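With one protein chain withheld, the remaining protein chains of the complex are depicted in position.
Labels for the chains are A and B, by order of writing; each one numbers its residues from 1.
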Amino acid sequence: MTLLGENHITEEGQFVINMGPQHPATHGVLHLKIWLDGETIKKIEPHLGYIHRSIEKMCESLTYRQYIYTTSRMDYLSAHMNNQACALAVEKGLQIEASPRAQAIRVILAELTRLASHQLWWAATGLDLGGVTPFFYAFREREAINNILEETCGTRLTQNFVVPGGIMYDIHPNFQNHVKQVIKQIKDNFHEYDEILTGNVIFQNRLQGVGYISKEDAISYGCTGPTARASGVSCDIRKQFPYDGYDKIQFDEIIATGGDCWARYEVRMAEMLQSVHIIEQLIDNIPEGDFQTKTKAVLKLPKGEFYQRVETARGELGVYLVSDGAATPYRCKFRSPGFSNLSAIPHMAKEAKIGDLMAIMATVDLVIPDIDR
Amino acid sequence: MHLWLRAAISSDLLLLVTEMVIIGVSLIVFLVLLCFFLGWMERKVAAFMEIRLGPNRVGPMGSMQIVADTVKLLFKEGLTPNASDKFLFNLAPGIMVVTSMLAVAPIAFAKNFQIWDVNIGVLYVSSISSMAVIGILMAGWSSSNKYSLIGAMRSGAQIVSYELSIGLSLISIVILSGSLQLSEIVESQANGWWLFKGHIPVIISFVIFVIASTAEINRAPFDLTEAEQELTGGFHTEYSGMKFAMFLLSEYINLFIVSAIAATIFLGGWMPLHIGTWASFNHIMDFIPSSIWFLGKTFFIIFIIMQFRWTFPRLRIDQLLNLEWKYLLPISMVNIIIVTAMAIFGWHF
Partner (left out) sequence: MTKEELKSAISLSSPTVTYDESGEFLTVLITPDDLLPLMNILRSKAEFEFDYLFCLTCIDWKDHLMMVYHLQSRTHQHCLVVKAKITDTLQPKIESVNNIWKTAELHEDEVFDLFGVTFLNHPNLRRLFLEADWNGFPLRKNYTDENMIKL
């Protein structure tokens, strides 16, 4: 076995392994080059681009109606929130606002998507730490949510339901009943999540004290979403820069101060219940009215720059539109939450074990197409 | 059978060889069938834990699924990586299977049904089963794969550590029964199983044995050598086809062996359940064949170990070693002293 050379064993005796692009725990094609001393991680360097589709360049030749739907393929687990952000950016440029009915439906769908995303995250966290069973428990509820999304939006994963000025169609007649059923199912079954994973001693020991990041570092690395909130950073865009009527809804911003994987786990678990709470408030009070504001067939944004921030399941998504007055964006930049959260992983995983890296990647909840765009 | 063969074959040497071949072939067939059953059972247990159905299409209740899987594995191409040490790479799965099969020899499957009643049975089993680490190290090293190497090194640390706890928990029964021979240990439990006779210290030994042997055979939550999510398969990353199937085979044989040993040592082997002076109850229990008793106990322990796998997440390597060196080993050492005192003063039933 020949393992000499810079890419195998360094001069300091560090063992270099390439985790990914095809590895069971990187949730896609993330490639991390890792320098190991025994089992201890000394340095991590992310290598990206294996699934880069240059969405930003594509958007420069798509109209303001079309470009929304490329973003479903960025963070495919919060596809609806991505679409929402893009539509809101266009609405900001056109200086229109979606009707109250459309806003309420958007918020319900966004929270359903967040629930589905967090359930997949919970399932994958269990799986990454070696427990296969949680996966099936989380997917039981996720399937039910996806069925609702399919019924109303037509697709299960990339909903593409948002248009500038509202939503594409009105909701399915069964929507409200089915959402209520799912909410009840989640509330009834939530204790099983705690029984199978949260209360498990091995699981707690795997997460507690692992992957610590301080509040200052979390801000400096640009962490957002549950990753930052677990370090005590108040960063919920829904509270700070409310959009689509989030300011009229009662909910708590979950903040923990632990900063480790366990804090991130707890924040996400509590966020699921908050999403349930938001949906409960809205589902019986969807206002009557139009589901779409009338817009022109060809949208043209005035000259200028429009920045829209949205809280997706992973953190803050920013859509930065630069318009020169034409029917297509001059420049379109997506500030994706995963990209900034990824940059904190080498910091979190320093001096951790290989097994800890799995816990860190699982609790930061990376989605690779979101990072690569 | 011995007498019947004696009549047919006159030469002593030929007789011995014939007997060995018959036993060997029937043992291999038995073990392979057993592994089929365990594979099916594992899927069904997993499905039971995971609120789903499990295999249910091939054969009655999906029982032929595992046969179909085996056929698939047989037809797969057995790749040997170019950079690997080809001799060791191909030898490793064989060593794994042979070492696990060797340990079956002294196990008493039923009353007077034992392949080889060696007088140091306990020592023999524990020494043979620790040879599995050689196969794992060999596989990990010769694959010329970094993940395999890390997996193999982990298994070295893990198996050598957990060997100690297994040995110490077995010794507690050896002290109580005063013999290393498995048949005598079984005989000593005629009036009650050690788990019930030996008070709390033996229960502690039993728990330690089950935990440590789960680690010894690299099953979850101690499957760090494979650790799919960390090491993409660990020492058997590079194996495919039949060579991979042999690793699976040895895993299930090992699972059967540790459960059989636990059943023999702690739960009385083929001895039926007797309760003190309840003569009629004891009599009914005696009607159940001894092989059923043995297999029933064995599969009970297999079921427990399978439940571990589908319940717990995996430990980290330092937590794994902490568990052994900071908890299991000191506890079993103190336990040995208590058991010795019990044996000397005759405090057990």
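The rule we apply is simple: a residue touches a chain if its C-beta (ideal position, glycine included) is under 8 Å from a C-beta of that chain, and two chains touch if they have at least 3 such contacts.
As the structure is a computational prediction, the values presented were derived from the model and not from experiment.
Across the entire complex, contacts from the unshown chain go to A. Touch with the chain omitted from the figure is made, among A:147, A:174, A:234 or A:257, by A:234.
Checked against the full complex, the candidates A:217, A:253 or A:280 give a single residue touching the omitted chain, namely A:217.
What subunit A contributes to its contact with the hidden chain is residues 45-49, 52, 54, 56-58, 61-62, 92, 216-217, 219-222, 224, 233-235, 240, 304-307, 309, 316, 318, 320, 322, 330-331, 333, 335, 339-340, 342-344, 347, 372.
Quick note on the criterion: only the chains that are shown with their structure count from here on.
Centroid to centroid, with C-alpha atoms defining each point, subunit A and subunit B lie 45 Å apart.
Partner subunit A is touched in their complex by these residues of subunit B: 46, 49-52, 83-85, 141-142, 144, 146-147, 149-150, 154, 220-221, 223-224, 227-232, 310-319.
The part of subunit A that touches subunit B in the complex is made up of residues 1-3, 8, 15, 17, 23-25, 39, 126-133, 135-137, 140, 196-197, 200, 202-203, 205-206, 353-358.
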